[in-house]
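Down below is the structure, laid out as C-alpha cells.
All protein chains but one are shown in place.
When the chains are written out, they are named A and B in that same order, and each has its own residue count from 1.
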Amino acid sequence: MTGEEMHALVERLYPLCRSITGDGVRATLEIVSEHLDLAVHEVPTGTPVLDWTIPKEWNIRDAFIKDPSGRRVVDFRSSNLHVVGYSVPVSATMTLEELRPHLHTLPDQPDLVPYRTGYYAETWGFCLSRRTLDGMGEGPYEVVIDSTLADGHLTYAEHVVRGRSDDEVLISCHVCHPSLANDNLAGIAVAVALASRLEAPRYTYRFVFAPGTIGAITWLARNRDRASRIRHGLTLACAGDRGTLTYKRSRRGDAGIDRVMTHVLRDRPHTVVDFSPYGYDERQYCSPGFDLPVGSLTRTPYAGYPEYHTSGDDPGFVAPEAMADTLEALWSAVEVLEHDGRYQNLSPYGEPQLGRRGLYGSLGGRSDTKQAQMAMLWVLNLSDGAHGLLDIADRSGLPFRAVAEAAGALEGAGLLKRVGEDA
Amino acid sequence: MTGEEMHALVERLYPLCRSITGDGVRATLEIVSEHLDLAVHEVPTGTPVLDWTIPKEWNIRDAFIKDPSGRRVVDFRSSNLHVVGYSVPVSATMTLEELRPHLHTLPDQPDLVPYRTGYYAETWGFCLSRRTLDGMGEGPYEVVIDSTLADGHLTYAEHVVRGRSDDEVLISCHVCHPSLANDNLAGIAVAVALASRLEAPRYTYRFVFAPGTIGAITWLARNRDRASRIRHGLTLACAGDRGTLTYKRSRRGDAGIDRVMTHVLRDRPHTVVDFSPYGYDERQYCSPGFDLPVGSLTRTPYAGYPEYHTSGDDPGFVAPEAMADTLEALWSAVEVLEHDGRYQNLSPYGEPQLGRRGLYGSLGGRSDTKQAQMAMLWVLNLSDGAHGLLDIADRSGLPFRAVAEAAGALEGAGLLKRVGEDA
Partner (left out) sequence: MTGEEMHALVERLYPLCRSITGDGVRATLEIVSEHLDLAVHEVPTGTPVLDWTIPKEWNIRDAFIKDPSGRRVVDFRSSNLHVVGYSVPVSATMTLEELRPHLHTLPDQPDLVPYRTGYYAETWGFCLSRRTLDGMGEGPYEVVIDSTLADGHLTYAEHVVRGRSDDEVLISCHVCHPSLANDNLAGIAVAVALASRLEAPRYTYRFVFAPGTIGAITWLARNRDRASRIRHGLTLACAGDRGTLTYKRSRRGDAGIDRVMTHVLRDRPHTVVDFSPYGYDERQYCSPGFDLPVGSLTRTPYAGYPEYHTSGDDPGFVAPEAMADTLEALWSAVEVLEHDGRYQNLSPYGEPQLGRRGLYGSLGGRSDTKQAQMAMLWVLNLSDGAHGLLDIADRSGLPFRAVAEAAGALEGAGLLKRVGEDA
C-alpha cells in the first residue's frame, strides 16, 4: 500500500463513531477485513477479564443540543466527538446553567472540540468548542442523547501471518477512538499495509486490533499461554503526523525489539524514550505479570501534539508520506527480525584470503574500501558464535542490510555457517 | 530547631578552644548535651587504638607575643587560632629573627589568621595575619604559651536514637576545630537538630561527636563489632556556608546511602563527587578493613572555599537558611531510609482497575495526569519484588514521597503487599 492508499483508508474510517464497544468498532473491522483476513471476536458483557469485567455495550444513533429556535447548536451528526463516549441516554429541556456541568471545552484552544469519555461512570456530556459555548444564550435547550448502554459484546479482531516458527511478533493497534485520525486510524492503516506486505516470514506475525486498555486486557486474558510466545512486539499509534519517529522502549529496556528499533532508527531523525507505564497498550503488555518485550512506535508521541485528543486530529493532520515513512521503518525492523542470526566463521585464524575467492578487490594499497568489503571483514571478525548480525551492525556502524548481505556472500563462499537458534 | 536556633548554637560554641583532646572538647559536648542525651567517653592517654595511640591531652590557658612596649601583638585571648594546636609551653624572650620560624601567616590572604596544628610533633608556634607580621619590629618580644601537654584523656560522645531495628545509621561530626564556624560547628548544630527531630524510627540512629581522625579511629577501635551494623552513614561538615550541597560518595560508590543522597539531591542545585581518601572521617570509616557505607555531606566541600581553615570561617560565614537547607536534605534522606522497601503487585496481570477502587479519575481522554496517578502506575508496574520504592522514584523521576504515598494507597486498597526485609 502506498502512503496515499493508507491515507484513503484513514479518511474512510474517520467518520465512524468508535468506542470501546459497539457498532463503530464492528464497522471499522469490517473495512479492515476488506484488506486482511480477520478473525473477529465478540466477548459478552460481564465476562471477567483479568482484574476487569467486560462493560455494557454502548451504541449511539443521534445526539444534539437544540436552542430555543430549534437549531442544533451541538450536533453529533457533524462530529461524533461532540458526545462524551459512553454517555447514557438523555432527553430533557435544560437551561444553560443546568447544562453547563455536562459541557466540556478547551479554553486554551477555543476553536477545537475536545475528546472525552466516561466509560465506567454512567454519566453523560457534550464536547464543544469554546467559541460555540461562548455564543450560547441562557436557553432553554432541548438536550437529546439517543444512545443505548446495554448488555452486548466487546469486539476485537486478529490477523495472523503464519511463519515458519511459532514464535510471534505482535503488532497491536487500538481501535476505540472515534473521529481522531492520527490517534489511531493512521496506526491501523500502517498495520494493514505492513500485514499486506508480509510473505512467508520466519516469525508468525499477529496483528491485534482492539479497543484500548480493556481490549488489550481482554486479549491478554484470553491468550495467557500464547503471550509467552511473543518474542517481539510493538504498539503502533500516532503513525501519520509530520513529526519524526519515536520509539518507546519496553519495560525490560534491553529486549530484542528495543535493540532492533534503536538500530532501525539510528540513521533517521528520531527519538528513543524509556518505558513509562502510561501511553498506549504497552501498559498492559508490559504489566509485571506479563512483562512482554513490547515497545511502542509512534511519530510524535502520545499526547505530544496540540491537536492530540481534539477535533484538530483530523485526516488533514495526517500525511501520506509520513505513513509511508512509518511503514518503511517498520519494514526495516521486520528485515532485522527476519534475518538476524548468529554465524560461525569457519576460517577464524587470521583473515581468510577473500581475494582468492573473488570477494575482495585485488589491487592493494588503496585507502578507500567499500562498504561491502568492510561488512565482510566485520562479519568474519565477530562471527564467533556469540555475536549476531544485529550486534555486528551496531558495533560496526554499518546498515543491517549490508551486514546481512555480507553474511550471505560469506556463507555462499563456505566461510560462514549459521549457528544456534534465531536471535 | 530553626536555622536561627542552629546559628545561635554555632555562635555559642565558637569561642571555645577545641583540639583533639582537652577541655575545649568537653565544654563543647557539655553544651551539646543541653539538647541531646549524650554518652561521653574518656579514653586514657597511651591507649592503643588501631594503628594509633591516644596522645597526651593538651590544654591551654593563655598565650601571647608582647612587643617591647608590653603590648600583646598576638593574643590568644582575642582568637584561639593564634596558637598552633598542641603547642608545647614556651616562656622566652626572642628577637623577631629567632621567632620567625615559629610564625605562620597567609601571604595571599594578608588579613586572615591561618589555622595550624602540630599534634604529634612536640613543637610550638603562633598564627597571625600577614599584616600583623609586617608591622612587627625586631623586638625583642616576650613569648609565652601557657599550655600543658600531659597524660590525660581523649574525649568523644555518642547520642543514640533507638529504632525498631538494630541496623544503624551513623552521623559523624568532628569536634576538634577551635574557632572555625562552618568547619565544623555548623555540622554539629545540624546534627543536633536532626537528632532532635527523630522519633521512634525504624533504624537506630547513632550520632558520633569526636575529634577528627584520632576520634573516629578511637570509635572504630572500640566498636569493631558494632561497625558491621552500620547500614548507612554520613560524615557531616561544612554544613552552613552559602554554597550548594555536595555529596561525596562512599568508597563503595554504589552503597544504599549513595543512591539515597543522589536521589535526595536530584531536584536541588548540588554536586556529587566520587570518593577520595581525603577530607573528613569518611577516610577512616571507608578504610578497606571497614569499608563502611559512609558518604559525606557538606555544602561547599572540604578545603573548597577561601575562608577554609582561616579566621574568615567565623559565624558570619555561616547562614541560618543554609543550615536549615542542609537539615531538610538530611531529613529527606531519613524519609527515604525509613520508608524504602520492596512491594509485590498482587494484581500483576494487566493494570488493575483503579477507577473501580476510587483511585483514579473517572473521566477518560484527558491528557493531563496527576503525579499521584503516575506514581500509582509506576509502583504497580515495578512492584515485582525486585524493585524498591527508591528504585521506582529514580526510574520514574518522581519524588520519593509521591511514590511512597502511592504505595501506601495501593497497599490500603489491597493491591500491594510489602515483601522481604528493609532495603
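Assume contacts are C-beta pairs under 8 Å (C-beta built on N, C-alpha and C of every residue); 3 or more make two chains touch, one makes a residue touch a chain.
In this text the structure is predicted, and so the values were computed from the model without any measurement.
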item: Residue among B:His7, B:Lys248, B:Arg283 or B:His387 that touches the chain left out of view; value: B:Arg283
item: Touching the absent chain when the full complex is considered, from B:Val74, B:Leu99, B:Ala195 or B:Leu220; value: B:Leu220
item: Omitted-chain contact residue, chosen from A:Ala121, A:Leu198, A:Leu377 or A:Val419; value: A:Leu377
item: Interface residues of chain B (partner: the chain not displayed); value: 50-52, 84-85, 114-121, 123, 213, 216-217, 220-221, 224, 251, 274, 276-278, 283-284, 286-291, 303, 308-309
item: In chain A, positions touching the absent partner; value: 345, 347-353, 355-356, 362-367, 369, 374, 377-378, 380-384, 395-396
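Here is the rule we go by: only the chains that are shown with their structure count from here on.
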item: Whole-Å gap between the CA centroids of chain A and chain B; value: 53
